[in-house]
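All protein chains but one are shown in place.
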Amino acid sequence: MDSVALQTLTSPVILFFILGMLAGAARSELSIPEAMAKGMSLYLMASIGLKGGVAMAKSGVNGEVGAALLAGIIASLAIPFAAYALLRSFGRLSRIDAGAVAAHYGSVSVVTFVTAGEILKGVGMIPAGFMVAVLAVMETPAILSGLYLARRGVAKAGDDGGGGLWHEVFLNASVVLLLGSFAIGWIAGPVKFEEVKLLFDGLFKGILCLFLLDMGLIAARRLLQSRAINARLVTLAILFPLVNGMLGVAVATAIGLDPGSAAAFGVLCASASYIAVPAAMRLALPQADPGIYLTMSLSLSFPFNLIINIGLIAWAARALAGS
Amino acid sequence: MDSVALQTLTSPVILFFILGMLAGAARSELSIPEAMAKGMSLYLMASIGLKGGVAMAKSGVNGEVGAALLAGIIASLAIPFAAYALLRSFGRLSRIDAGAVAAHYGSVSVVTFVTAGEILKGVGMIPAGFMVAVLAVMETPAILSGLYLARRGVAKAGDDGGGGLWHEVFLNASVVLLLGSFAIGWIAGPVKFEEVKLLFDGLFKGILCLFLLDMGLIAARRLLQSRAINARLVTLAILFPLVNGMLGVAVATAIGLDPGSAAAFGVLCASASYIAVPAAMRLALPQADPGIYLTMSLSLSFPFNLIINIGLIAWAARALAGS
Amino acid sequence: MDSVALQTLTSPVILFFILGMLAGAARSELSIPEAMAKGMSLYLMASIGLKGGVAMAKSGVNGEVGAALLAGIIASLAIPFAAYALLRSFGRLSRIDAGAVAAHYGSVSVVTFVTAGEILKGVGMIPAGFMVAVLAVMETPAILSGLYLARRGVAKAGDDGGGGLWHEVFLNASVVLLLGSFAIGWIAGPVKFEEVKLLFDGLFKGILCLFLLDMGLIAARRLLQSRAINARLVTLAILFPLVNGMLGVAVATAIGLDPGSAAAFGVLCASASYIAVPAAMRLALPQADPGIYLTMSLSLSFPFNLIINIGLIAWAARALAGS
Amino acid sequence: MIETVIRKRIEILADTPLVRLVTAAIDRCEITGWTVLPVTSGKGREGQWHEERVTGADKSLVLTVASQAHASRLAEELAPLLTSHGLLLTMWDVEVIRGERF
Amino acid sequence: MIETVIRKRIEILADTPLVRLVTAAIDRCEITGWTVLPVTSGKGREGQWHEERVTGADKSLVLTVASQAHASRLAEELAPLLTSHGLLLTMWDVEVIRGERF
Partner (left out) sequence: MIETVIRKRIEILADTPLVRLVTAAIDRCEITGWTVLPVTSGKGREGQWHEERVTGADKSLVLTVASQAHASRLAEELAPLLTSHGLLLTMWDVEVIRGERF
């Protein structure tokens, strides 16, 4: 684990994230233009989609893929139930807030996945290409669970967001871009990919640095301004990634994934959405407080995952594979 | 021709365009920030300008260049007359709408040219560097023809746009950037170009992918929302590129261009503007309906050129050169 | 000096700047989206910070570093006093305008520094890594001097900007980003830097081209619209860079810097801020006329430095080192 | 002097993911059109926010011009959303030329 | 209480390539200034549009503050363009401080 921890803390990627958090905490005026941040997030998704598809074209489809996809969908559906129970009892949240937060933890964070990929690559644990598809399928099932939990027994008064919601959930920008570029990578294959590799592979880590600088700024600023967060919720925002990550690694190892992919699966379970799910919640559960769910997922669990938990998960995946 | 068709349909560049069209047709929320799209289009123009200039510095000026430039200017002036006749008779458009649409088909699409360049390079038919200058000189003459046709015999009531129009036409951003970076490439030459080659050459194809993703989205969305398009206009939007492309290849071969350059010339004739000309038309012919000219050039002719017509033109250029 | 002059005038970097100035002077509609320009300036600062830090990690800290930092701080504090005297007497400016302009000349222009770095590299005079830290520490002391000069003896009526000002000065985006990425480069070291080198080093010069295209446009447009500029102020806007540059080179050579670093130091003294200082002046000296200070620093001194003065300074640094 | 008529101008500040709900309501009221403006940052009872298009936590301003009758219908249509979805609605009289369009 | 005077605020939505025509008209009316705001998307009789700066099919909002007399002159100046160029103009009274500026 030490090698991963060192790998993490001297990686420019993580250091830029920490710089962003420090600058945000010091209330510096530093900020990345919105359009650039949005552009970088689209780039990151297109890149990992493409690279996953190319890896898939190289390796071919095998049994593992189906198992991993199924495990991902089940995890995304199931995690919110466990999280909801704790958020209601220990976290003392209302039904609606608990449902909204639970949806975030069932879903995934693309950037956490991507950063983990770079860190794992650095220690020779390269995740399989199909993990990108697992990432894509895990984004949305959690939204269904979260809404079910939040609305159970409540008469849906004037469900205006309805039609828009399903659209948002299934044709959501990141799912379309991830799966679309996955397909393109698969069709184009490794030879054609060469022509665009410099952009989508060569620059990847550098652009991730700049993107994480921005995420650090946003995470710290939000934390400073949050009012609704208490010690119980902080505890849960650390506990969820820890437990979900370990369980994820265990399941993935059990279904036969290699250590790199098992670690990536653990990271997916550990990570919490802060892009797709918040947008869906604004539509479907407008009464839920973004001050709770965004702060927990973005300002607490996200940094914890990046700086500490990816290292722990990688260590666990190795330990389990070694046994 | 088969090799070009295959080349086209497995190229990440074209696949990203198709992904954009599909996402747009499915009304996905996916969208590229405006500032990023604008930035990428500036990058693409600076890149082809530079590369053309560098190629020119290598090859030196020869007789072909003058012939190609002249042919380009004549084509840009003449095409609108032929197109106008068909738009009035077969297309049943008003004089003003027909003039506006005709101007688009006489002018050129930078992105179609650039995409054709990549596809032609893939099959070993590299266009000469000076074709970039031909591209630049073909942008504006068509605007003059289109306006002449639209306004013939009409008393120009309160020609407010006048002064602004000539400015728009001759100092228009894409002409300035294309010719400016062409001159820079020429002055700097191949040795100095090395220093910036990674950005302007290495990343070119990758950035074209992301740009075409956006163009696909815009083209599909516009098609979905268009109300003024009927079967006659769809027919013309396919016919114009087909016929103009073939004639262009024939002329270019006749004046002695190599097959790659002849194909590029054909693509210029086939392509329709959707950036410079629409802006000029809003100023000079505000009564013309953008729902007609933008939909025809951007949502119909542009995809047809990218996906099918470039392949046909390349095949024709080869066939003619072989004969 | 001839080799540097030639180096300068055939460099794509400078040619793009000139293209921007010409397009701006011709009132072309060409423009770079704000968000892209802002993004490129953040990229340039992160890049030179990183590269400086990595160079520092390679070379280790030595006595020169401390001397250079101290000289930088003193220059930044002192230059405004000399400039102020001339701006009041020869330039005939009011106390407030003279103080504001003086602050600009004491501070530095990141882009001038960066462009000089590329030009110096081209003639084999590579500045030491720690010069980035000198750049960062020279940004703000001049603001203090300028404010002191402008406000001396004036009762500060309703000093609303106060609190915000110190914040702006010390946690200003460029200082945070420069020093932050300097630290990251230092911690990560040359091996880890390899992973992100393609973005932060490989693309550097190309992105600088596009950025300078925009700066040329902005500089020329501002000059066209300026009303408050007269021959006296134009004279000073040329004189300050000339004299400060030569004095800077002399001092730097005297304290033992190598010719490349001495030239870089001269460029820092010669350059005038047009990002950090104008923002601080709007807050702290709102009555000062931006039409004077921005036009002098951005539209006059900046082009003079880029196109002519960097060459002169490099020649002086060589001549002094040779003696 | 050119003839003008009085219409209502309504502006609604909403979270960007909710803009579609607002424009759908405008369409339902058969108002001829709407326009969306970007917004950079803000502060309200729920705290301050700043350019966060990445997390979808940003806002937009929807503006529409309508007759008094249509405007009232829109206000009523949106009223239930105002509290639940945290919308901010302001409305005032403006003069327009070619009033028959609205 | 601070003294305010009444001026007209005029806002004109126009295709971005046409903004120059609008600001030229404002200048001709000798109004002291104008300000342009970006616009993201919209819908009118000619259908919906969305962030298309690349094709020049986007719009901008020009805002200007002027005296009643200047405002009327501007409205008359722009009236012929309203229909031909599809501009949307709204105008209303606002209070300003330091009214002598406008």
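The chains carry the letters A, B, C, D and E, assigned in the order they are written, with residues numbered from 1 in each.
In this section, a contact is a pair of C-beta atoms (placed from the backbone, for glycine too) under 8 Å apart; a residue touches a chain by one contact, two chains touch by 3 or more.
For clarity, every value in this text was computed on a predicted model and none was experimentally measured.
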(message) Touch partners of the unshown chain, restricted to the chains that are shown, please.
(response) C, D, E
(request) Using the touch definition up top, pick the residue from D:I26, D:L61 or D:V96 that touches the left-out chain. (result) D:L61
(message) Residue by residue, what part of chain C touches the chain that was omitted?
(response) 31, 33-35, 37-38, 41, 158, 160-161, 164, 168, 214-215, 218, 221, 225-227, 274-275, 278-280, 282-283, 286-287, 289-291, 294, 298
(request) For chain E, enumerate the residues touching the unshown chain of the complex. (result) 1-2, 4, 7, 9, 23, 27, 32-38, 60, 65, 92-98, 101
(message) Give me the chain D residues in contact with the hidden chain, please.
(response) 13, 37-45, 59, 61, 72, 75-76, 79, 82-83, 88-92
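The rule is simple: only the chains that are shown with their structure count from here on.
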(message) Moving step by step between touching chains, how few steps can get you from chain B to chain D?
(response) 2
(request) Using the contact definition stated above, find the chains touching both chain A and chain D. (result) none
(message) What are the mutual neighbours of chain B and chain C in this structure?
(response) A
(message) Are the interface residues of chain D and chain E largely the same numbers on each copy, more than half shared, or largely different?
(response) different
(message) Let me check something: if the centre of a chain is the mean of its CA atoms, which chain is farthest from chain C?
(response) D
(request) Could you put a whole-Å number on the gap between the CA centroids of chain A and chain E? (result) 45
(message) Suppose each chain is reduced to the average of its Cα coordinates; what separation in Å results between chain D and chain E?
(response) 18
(message) On a C-alpha centroid basis, what's the spacing between chain A and chain B, in Å?
(response) 41
(message) If I count partner chains per residue in chain D, which residues reach a count of at least 2?
(response) 53
(request) Pull out every residue in chain B that's touching 2 or more other chains. (result) 31, 33-36, 38, 168, 198, 203
(request) Go ahead and list every pair of chains that touch. (result) A-B, A-C, A-D, B-C, B-E, D-E
